[in-house]
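The complex is shown incomplete by one protein chain, all other protein chains being positioned as in the whole.
And now, chain A:
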Amino acid sequence: MSIEYLGLDSINGPLVVLEGVQDAAYDEIVEFSVQRTEQKLGRIIEVYEDKAIIQVFEDTTNMSLENTHTKLTGHSMELPLAPEMLGRTFDGIGRPIDGLGELNYISKRDINGDPLNPVRREFPRNFIQTGLSAIDALTTLIRGQKLPIFSGNGLPHDKLAAQIVRQANLGKENNEDFGIVFAAMGVKHDVADFFRRTFEESGVIDHVTMFLNLADDPVVERLITPKVALTAAEFLAYDLGKHILVILTDMTSYCEALREVSSSKQEIPSRKGYPGYLYSDLASMYERAGIVDGKPGSVTQIPILTMPNDDITHPIPDLTGYITEGQIVLDRTLAGKSVYPPINILPSLSRLMKGGIGEKYTREDHQAVADQLFASYSKVNDARSLASVIGEDELSDTDKRYLSFGEKMENTFIGQEIDENRTIIETLDLAWDMLHILPREELNRIDTKLLDKYFDEDR
């Protein structure tokens, strides 16, 4: 293991080639020492006989064909693990940076993880109340779910994620052990600070592990950060039995780093220059959410991504949506109307919602009310565009009612204060208030029994 090779055979962007190596393994981690002063890490991404192609996690500036010593480590990328990781801050590849010293590591694990066996998963069914009506009523968050926020530059996704962290019943009420793993990929310092302040102010900072690869940190290192974070999350969840909420932000920066490495390898791109394996690569992280049958903990993921050009068909949101269990989509038009949180409910979805709502978990009318709100809100846009053509006054009475339903929905149901924490019952009652704006015969998603119970004709 301890052989050191002096010099490199080529350097090209984040990739270097080393010839004449012995015993190099695919996916092995190597250590570089540049000028005997600067240490860097890399990973073998292709190997041919005695030639290794290595992806360097840090910047390759300063590296020359002569000044670099390379050492094989004999293993793939591993993260050392300790229970006291909660409350600590690490860099993007898992080294402590909070000045609180080394940890008492009790184990270490390959950061790539192994796939969970579907026969050992437990299907997630526990409702997490976030206190946000648009989410609780329409895109319900379930413990063990992976539910991303699709956002755009300048939209309040950080505020929203912070509000979820503050308000969600992660286990605080039930005295269940919980924790938050926060991974930043290429975000600005102020964003990381904002999250840290939020965790401090809501008194959970001792339960938070942060992994920070900030905007000025090496780009390729970003490829490691979410994997390190998820390895820590799995350890905390399945070894220590905690309910872990993982926030990954910004997945777009992660994907861009992946594209950069791919293009320097001269791989054949699929769409927009992204490699054909972007789907599998993202899946290998998102699929690490879940619950293991017979174990107490869980891993819930809220990845955040900014859609380039607000385009939901861009490969990053597109492939994410194909893997995650729904998505919460933020919308610039709503934000422009000062609606906070500006959640566009129509493209938003929670695929696990059906198992975690209803009489047993929330209230009997939940699914029907949600279906009705989606259906009715989708008609608001038709009414609005018709109004813009023929004028509001010319609209039929029903269409006029749809207009005011839409206003109310956006301003008082989706929209709420940044510290407003509604119970699910309050949310559902509020929904019925709005539905009373519409004539009863328009409510065709709700069956007669529920309408008789909750819809008061005389109101």
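In this text, a residue touches a chain if its C-beta (ideal position, glycine included) is under 8 Å from a C-beta of that chain, and two chains touch if they have at least 3 such contacts; residues count from 1.
Basically, contacts and distances are computed from a predicted model.
Colleague: Looking at what's absent rather than what's present, what does UniProt name the missing chain, "V-type ATP synthase alpha chain", "Deferrochelatase", "Metal ABC transporter ATP-binding protein" or "Carbon-monoxide dehydrogenase large subunit"?
Modeller: Of "V-type ATP synthase alpha chain", "Deferrochelatase", "Metal ABC transporter ATP-binding protein" or "Carbon-monoxide dehydrogenase large subunit", the absent chain's UniProt record names it "V-type ATP synthase alpha chain".
Colleague: Among A:E287, A:E364, A:E407 or A:D429, choose the residue that contacts the chain missing from this document, as touch is defined above.
Modeller: In the full complex, the listed residue that touches the missing chain is A:E287.
Colleague: List every residue of chain A that touches the chain not included in the displayed model.
Modeller: Where chain A meets the chain not shown: residues 23-28, 45-50, 75-76, 110, 112-124, 238, 267-271, 275-277, 279-280, 283-284, 287-288, 290, 292-293, 295, 313-315, 318, 321-323, 325-327, 346-347, 349, 351-352, 354, 367, 371, 374-375, 378-379, 382, 385-386, 389-390, 394-396, 399, 441, 444-445, 447-448.
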